[in-house]
Every structure is written in C-alpha cells, then in structure tokens.
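For reference, the structure discussed in these notes is given below.
Here the complex is missing one protein chain, while the rest keep their positions.
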Amino acid sequence: STNSGGAAAGGAGGKVGIDHPRADSDFWNSYIKYADQMATELKVGKLNPTNSQNDVSKLVSNVQTLIGQGAGAIVMAPQDTGAIATTLQQLENKKIPVVSVDTRPDKGKVFMVVRADNRAYGTKACEFLGEKLGGKGKVVQLQGALGSINGRDRSEAFLECMKSKFPGITVFSEPTEWEGSKAASMLQTRLEQNPDIKGVYMHAGGVHLAPTLQVLKTKGLLAPPADPKHVFVVSNDGIPQEFEAIRKGDIDATVSQPADLYARYALFYAKAALEGKTFKPGPTDHDSTIIELPNGLEDQLPAPLVTKDNVDDQKLWGNQVK
Amino acid sequence: MKFHVEARNIVKRFGPTTALHHAGIQIAAGETHALVGRNGAGKSTLVSILTGLQRPDAGEVTFAGERAPSLADRDAWRRRVACVYQKPTIIPALTVAENLFLNRQGRFVKWRELRARARDLLNTYEVDVDAEAPAGDLGVEQRQLVEIARALSFGATFIILDEPTARLDGPAIERLFTRMRALREQGVTMMYISHHLDEVYEICQRVTVFRDARHVTTRQVYGLPHDELVTAMTGEATAAYQAGEHTIGEKTVLQASGLSLRGRYTRVDLAVRAGEVVGLAGSAGSGKIGLAETLAGLRKADSGTVTVNGRRPRQGDVPAFLAAGLGVVPEDRHHEGFVPFLSVGENGTMPIMRKLGRYGLVSPGRRRTRTETLIRDLDIKTDGPEQPVGDLSGGNAQKVVFARALVDDPSALVVMNPTAGVDVKSKQALLGAVEDAAGRGAGVVLVSDELDDLRICDRVLVMFHGRVVKDVPRGWTDHELVAVMEGIQE
Amino acid sequence: MTAGAPKVRLARFRDLTLVPVILLLLVVGAFTDPVFLTGGNISNILQQQASISLLVLAEAMILISGKFDLSLESTVGTAPAMAVMLAVPAAAGGFGLGVPGALVIPLAILAGAAIGAVNGFLIIRFQLSAFIVTLAMLIIVHGLLLGPTEGKTLFQLPESIIYLGSTTWAGLPASVWIAGLLFAIGALTLGYTRAGRSLYAIGGNADAARAAGIRVHRVLFGVFVTGGMLAALAGILETGRLGAIGSNMGVGWIFMVFAAAVIGGVSMDGGKGTILGALTGVLVIGLVQNILTLRGVSGFWQPVVYGGIILVALMISRVAGGKAQD
Partner (left out) sequence: MTAGAPKVRLARFRDLTLVPVILLLLVVGAFTDPVFLTGGNISNILQQQASISLLVLAEAMILISGKFDLSLESTVGTAPAMAVMLAVPAAAGGFGLGVPGALVIPLAILAGAAIGAVNGFLIIRFQLSAFIVTLAMLIIVHGLLLGPTEGKTLFQLPESIIYLGSTTWAGLPASVWIAGLLFAIGALTLGYTRAGRSLYAIGGNADAARAAGIRVHRVLFGVFVTGGMLAALAGILETGRLGAIGSNMGVGWIFMVFAAAVIGGVSMDGGKGTILGALTGVLVIGLVQNILTLRGVSGFWQPVVYGGIILVALMISRVAGGKAQD
C-alpha cells in the first residue's frame, strides 16, 4: 500500500532510515552521536532517526514508519534477533536493503551485519582472566540481562571458554539486568561468601564499572596489580572511564566495543547499498573480514582488548570522546 | 431579631436538579430548631452548606451576624458548627477512640489518655462500645451513636443533627434527647432533622418546613397541629396509615429451625406463612439483625436450617436465596444496599436482570419501563431512571433499595429497618408495598426499631439476648411491647 | 421523565471525551508529515496497536470489576511460547513433544486462561491483594518463559500461529479486524448483558452486588480468565507481527495499558468507565507514538514529550469528563 522499494535500485532518491535501539546506555549514546557525525562525513542522506527504546515491537513499528516515509535503506540494531524476522521479510519484499548493527538476525535477509563478535568478547575476557589467575581460583561474571542476545553471547562464550580452557576456575554468574544496583549487591554478597574471589568480568562498563570499584574499595580490595590482594577486573565497552581506571590500575582490561566503527560502517554500507554496490567475503581495507552468513554478509569489526599496554592508543574510540 | 445562624436565599443546583431554590433558615440562639420536609426536599444539602462542605450557587450564610468563613478554612467552620451527617463519616479502619477525637488528638497523641477520654465520653453518653475496637466492626447503630457522641462532645455552640435517630431504637433516642436538653440548658443552639414528627414535638421549639427545594413555613412547634405540619410538608392533607387485613395462607414460605450463631442468637425457630407479616423486635444487641441476615442468606449460621419455599438454599449464598423466591432489604443501605455509580434503573432491577432479555442480554428499554413503574409505585424523587443512586437524597436511595427487594415479586420478604430515613408519606407507600406483597401471597419478616412499622405485623416476635422470648399477636400497645423488649416482662 | 433524555446523551458523550484529543492529534500529525494521513500509515498505526489494545480491553474489564491485573503483560509472551514449545522439535527450542501445529493457537489461549485462573483463584479464594498477586505472577509468568527458553528467542514457529498476526483481510491487517470485533463484543457485553452489568455492580459495591443476587466470585473469576485469554490472543497476534517470540515480548506494556484505560475514562477504583472509552485511550497512545516516530524526536527527550502528552490527555479527559478521577 505504501510506496515500493524502487529506491534501492535507483539509488539517488532514497534516504537511509536509522533506528537506534536504546537511549539509556553510555555505549549506545556514543553510537548515536557518531551516527550523526558519520552521516555528515559520508554525505549520507538520512531520515529522522527513530528510537525503539529496547523494545523490538517498537522497532517493528518504527521500521514501518520509516518505510512509509520512503526510506531506501534501513540501519537497525535489533536487540532481539529472532523477532525481527517478519520485518526483514517485508523489507526484502520491498527490496529495501538492511544493515544490522551489533546483532546478527537469525532469519531474514540482511545486506550487511556490522558488528564485533560478542562471543569473542566473552572469550577474550576469559582468556585474559584465566592467564592472570594462572588457571585457578574464583571469578565473578556480572551478566547483562539474560533476555538480551549480547548479554547471553558474552555469558555463554565466557563460560564455555572457562570450562574448556581453565577448568580449575570457578565462575559465579550474576544476572544484573544491566543494573548497577543489582551488580553492587550481588558482587558484595558474593565477596562476603567467597573472600578469595580474584577476578571479575563485567558485561557493561557503563553500568557495572563504578559499582564494582565501589564494592572493591569498601572491601579494601582495590589494590595495585602487584599486590596479592588485587582482584583482576575485565570490563566490556571501552568507554573513557574504563580507560581511566586501567591507567590507574583499578581494573586491568576492557574489550573496546567500537562505537565509532559501528556507526561509520553502518552508514557506509547503507550508502553503498543505495548506490547498488555489492560486497564479497574476504578481508577489507579496515582491518576486518567480511564473512558469509546464510542470510547475508557480516563485516566483523575488530574489538581489541585494551590493557595498560595499549590504553593510550589514540585510535581507540574511547580516547576520542570529548 | 438577631439570629445565631442564618441562611438566606440559598440556591444550589446539581446538574439538572435544583436542590435548593432561594431557600433559607433562621435559627435563634439557644433554640432547638427542626427542619422537616419530604425526601429530597433539600435538607441535607442545606446541612452541607451550613457546615461549609459545599458552596452555595447563590445566597449567604451568617453566624451571629458574621459572614461564614471561606470553604478552605476548616478550623473556622469547626469552631462554629458541629454536625452529625446523614451519610456516615466514621473511618472504619481507625478505633472508636480515635474516631471520637479525630483531628482533636493534640499535636502529639497520648494514646493512653486518649483512650481514657474516649471511655469517659462513651460512658457519659451510655454507649456500650469498646473504645479500642476498630469502628468498622461496629453495627450501624453503634456507629451512629459514636457519631452523635463525637458531635455533641465538641463544645460547639451550634450543632446540626441530620436524621440522627433513623438508626436508633427507643431507649437510645431517649438518651439522645436527654443529652440534647442538657445542652440546650447550656445555651447550645441546635438544628434537628428528622422524619419522626413526634420527635419534633418532643424536643424542638420551632420548625421550618421545606418542600421541593423551597422554604414553605417556619412556625412555633407548640400548638402547631400535626396535620397542618404534614400538610405543609406534603402539600396535601394526608391521613394516618391504616394497617390492612391479611389473608394468611397454609403454606409456610420461610422457616428457620434450630438456628444459632455464636454471639448473636441462639436456637431460634420460626415459621412465616404465605400472606403473613411477622415482626421482629428487640433492643440493641438482641440479635434480631443477625437473625434476619441469616434468614435472607446474607450470613451463615453456625447450626440450624433455613427453608425458603420448601427449598433449602446454602446459607450465605444470597443468589441461591433470591432464586428460591426471597427479597431482601439489608440493614445498611450504604454497605449492602446500592451501587452508587449505577442508575436507579440498574440498582432497582439488578435481581431481575435475567428477566429483562434473552440470551444473557439486558434490554435497556425493558429496564426503563420496569423502573418507571418502580419510581411511580414507591414515589422515588429522581431525575429519571438514569440518575445514579449515589446522587439521590438519603430517603430516596432507601426507596431504591426497597424497590430492588420487591422487583422480583418475592414470595418471602425479609426487610430490615425498611423505612429508615423515609418521610411520612413515603413511609406509607413503603408499608403499603409490604402489605401488597403480603396480599399477593408473600410471607414477610419485618425487622424494625420503629413501633409504627411493626403495627402492620400480624404478630411480633420479640428477641432478648439472642433468643425469641415472646410471640406478641396484633393489638399490642407500645408500652407492652417495649416492656417485653427490655426484658421487664417475660 | 423527560429529563432522562439529555442525561443519556451526556453520559454517552462522557465516553468520548478523548475524541477532541484524537482530532487534534490527527491535525498535528497531518502537519508533521505528509505520510501521516496515508491509508498505509493509518493501517500501520492500527496494526501496531492491535495487540496492546486487547490488553487494554482485558484490563478495562478487570478494572471496571474493581480488580487489578499486572500479569497480563507476561502472559503475552509466555502463553504463545508455551504452546509453541509443545509443538516444535527440541532443536528449535521446543520440548520435542510433537503436538500438532494446528493446536498451537487453542493451546496458547488455554495457557492464558490457566494463568488468569491462577490469578483469580489466589485473589478470590484467598482474598489476597490483586495488585501484589498479579505483580508476583508477572514475575513468575515471565520466568516461565525465561526458564525453559533460557532467554533465547523462539523463531521456528508453526505456520498456524504466524497467520493471524501477519495476514491481511480486505486490505486491513487481520489483527485489526480481530481487535475491532473483540472491542465491539466487549462494548456490547459490558453495556447490554447481565454479565457485563454485573461487572459494574461488583466494581461499584461488591457487597451490594452480592445482596442483589450476583455471584460475585464466579463473575470475577470469569473476568480474570477472560483477561488471560485476551492477553494470550494479544500474544498470538504479536507473534505473527514479529515472526518470533522473544523473551521480552510484552515486557513493559502494562503501564501503557493502564495509561490507555485510565485516559479513556476507566476508573482505577472500579465501577466506572466503558470499553469505547478505553478504545479511544488506545488510539491516543497509538497516534502519539506514531507522531513522535515521524517527527524523529530524539530518543533521549522522547520520554519527556511522551509523558507530557499523557498528562495533557489526562487533563482533557478530566475537564471534559467533569468528574474527579480516582
């Protein structure tokens, strides 16, 4: 009933419709800012971005509205990778290409998935902690929300890696629903129960960093890495405050989830799609690899582990935020 | 003459209804002034204006010549007037003691002292209530006594009593009057509203009559003929009610055997035959309401059986009782009587919804027709079948509850204080309706504290401390019956 | 009795106090974006509101009868998920029981009814606080989705459960027809049937309703069960629209459901309100969401605008309704 997706073929006429997944976290906040910036930089015409407030049902509605407004390509970040299937099918029927940021839809055609591998985050954190602890001891994993795909990926990969590579390490998993308050309470209780916990993996620096440090501080466990009391902490996100904490020696590492690259390549691929370009699996010109998926392609962006050694690398997005 | 309280040219409208139309009242210092009128004449509306709860659309209120305070200044109003409202103003979750001293506890509450003062107050007014019981656990009339004790104990110079006796029995009324006389001797001014005109003669000096939202007359009570007063109220001459003859059938329609409920009544046996009107009398706490509620299915007895029309519905299961052919007027209209937001029509026809249409449908047209009959038969003053019952005057709401009991043409009827708050003329209509039902073959149990109501009964069962102590046939005198009720004569 | 006529008319209007708000929103929308008034966009709005409107219908009935149900939002995801898990193989996240796909819809509705029955049972039999019982049930029922699926999305679904929420009948999404039909049935039931009028009586004064011969417990139980079934149906429609059942389906809806019902004139204290009014409440919420999306209000400030509009709608409904709200 609304206008068809002819824009994709024609190119020039279509605009990019962008839906942001949520507005209440540090990481996505940076992404949203970068998206505006990159659109100007790459000269991509875009519609007013919508925000689905972490609700896939709103995402579906928003996409419908964007289609109605004549979007020629859609950039989205579905936080529920299954429930977007019908919508992707509709977009495919209308020949509107989709770039999916951060998550890989389970079903339905996508032009490109732009993401760093969340499972890789979990594995990297596990390997780092496992080595630092010498393969034994106790660690706590502050999980995100179990209903979220990214939280689950990180959690599962972390647990699998621990089980296979460091069977001597006991892992306590705490579901925090991305809430600082729950994280603080659970970590505090767990430390009371197991004062010999030596490692923490936090799924989201934005919400978990401050509470974790606060708990460690009140327990007197905020000691320099050389001190035997030191608890090794690996974070996830790569926001400036984590870098600060790494420099101070409060935490040891973080996985830098590249908000800038997410935004840049989301818009890059959306523009390319509008212009009718296509891509093939293989290495890219920006230190990443495109892989083939059953339902499209995925550009796997690098997500470096940041430690004291590389924390001052100016290429890290966390060092570019003002 | 300088009046202690004066209301002039008061106009008050509620949507399409005009409750007061340039009406007024002038009450001299130290007098006890009666305000009478039919249900819906605007008496309670005037009370709410005189106590600062509502703002009149026009007109003026003065206290001792001074203009009334602004509505927001509740303290100023409370210094000028204390009131027993017609609608309950007890807070059920709080104790009796706290209700008595609501907002008068002092900045910091000294509970022990408060309780002691409450007990004193209750003793003074001879109210036999536990000061520490939650007020919600009290019976209707105990609550009324608490409200009265509260209003009278203020030390206010002007007290309004809006139908305080509608829920009280004889001895309680006497005690109230004793208090009122004492207050009058101390110079307290009072406004007294009641539908019992004999009370007006007993306690008041002057009387003001309202009719259809207008002031009709103000007269000295002394020497005012009763008929003239009634005529002023109703606008026409009205004869006293004459009880009719009842043809009592063979069939027993309502029967109780061996009924007991701990703390309320013990081993009661009773049988009501078709066409018979049986009264149930007793002083406060005699258990008559508890018994009537059990007969109506509202309450479950500990032991014993209730039979309605040969059927034995499960006790406490009201729908089953109603299905067996029972009609009921509950004691407290606010509690079990009506649904305030729903219309006169819906409230009145609630038990017969299944008869107002097929397949579970309720036809508004049929409901309307049916309701119009009810409104006419019982003389309910309302804008029409669609008016919410919550907006009706107290007496008219009571008539709706009464209508609901009669609507299904019941073969057994249990009515508790059915004429509470109903005006002289309407009372005749209601008693007439009871007798009509009996005439159609219904057996009636009539519980009442009003001896006038009991006069239509073929016999009166008198209860004392939870037992039926005497079966008094027609033809009793007030004195005889009261003596039995008080347990003076066995 | 001639005075009756204007009363009726006035009462009728009271259901429709939000109509000016809706008209205003239509004008604002038309100025916001030319797309707004296209058939496609309007049909989208209706489809987007179809599932949540069923929850509003359910909640309106429950509120009118003087009760409360928070757990409806969890039923939206859990009822269809349960049914689906019975049907799909273990590889697709199911229990591998092999229940035929055709049974999925009836099973989902049954699951909804069962959840409603548990609510009703606890609230009525044990006389527990409806707010807290259904709050606990909100948590438990959502847990019954999280637990077996371990938070994973179910996306290999039997065709039957997709159909209703994704097909179109006569140019309009089937879910819109279904919601429309159910609202019509709801409005007629509450306005013109014994059962419907009993809800008002119970909500207005349960003791008086009982004394008038209404089987209060039975009616209330029926309302909770119906509510659960409507929530399950909402879940089925939503499943079809999304093509999968995520572990967060329905989560967070309940506040909007209450907002829609109350803006639409349903009282939180029971006994007051109409289904038609509730429908206007749903439409207001749907239009506001659509306009905000079209305008592209920044996600950060969207809540402020959104909440502000709810307040304004509430005030209009208060002023036009003329009575204090509870």
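A, B and C are the chain letters, set down in written order, and residue numbers restart from 1 in every chain.
Note that a residue touches a chain if its C-beta (ideal position, glycine included) is under 8 Å from a C-beta of that chain, and two chains touch if they have at least 3 such contacts.
A quick note: this is a predicted structure, and the numbers were derived from the prediction, not measured.
Student: Of A:120, A:159 or A:210, which sits in contact with the chain we cannot see?
Tutor: Final answer for the missing-chain contact: A:210.
Student: Quick one: which of C:54, C:144 or C:202 touches the chain that's been left out?
Tutor: Candidates C:54, C:144 or C:202; residue touching the omitted chain: C:144.
Student: Just to verify: which one of C:157, C:236, C:294 or C:310 makes contact with the chain not shown?
Tutor: Candidates C:157, C:236, C:294 or C:310; residue touching the omitted chain: C:310.
Student: Touching the absent chain: which residues on chain A qualify?
Tutor: Residues 22-26, 28-29, 32-33, 143, 146, 172-175, 177-181, 184-186, 188-190, 192-193, 206-207, 209-211, 213-214, 217-218, 241, 322 of chain A touch the chain absent from view.
Student: Residue-wise, where is chain B in contact with the chain that is not depicted?
Tutor: Counting only chain B, the missing chain is touched by 51, 53, 72, 74-75, 77-78, 83, 85, 87-94, 98, 102-103, 105-109, 111, 115, 119, 130-133.
Student: Please output the residues of chain C touching the missing chain, sorted low to high.
Tutor: On the side of chain C, residues 122, 126-129, 131-133, 135-140, 142-144, 146-147, 150-151, 255, 258-259, 262-263, 267-268, 298-308, 310-311, 314-315, 318, 324-326 touch the unshown chain.
We adopt the following convention: only the chains that are shown with their structure count from here on.
Student: Just how far, in Å, is the C-alpha centre of chain C from the one of chain A?
Tutor: Averaging C-alpha atoms per chain gives centres 34 Å apart.
Student: With chain centres defined as C-alpha means, what is the inter-centre distance between chain B and chain C in Å?
Tutor: 43
Student: Would you give the residues of chain C that are in contact with at least 2 other chains, written as numbers and ranges?
Tutor: In chain C, no residue touches two or more other chains.
Student: Where does chain B touch two or more other chains at once, residue-wise?
Tutor: Counting only residues that touch two or more other chains, chain B contributes none.
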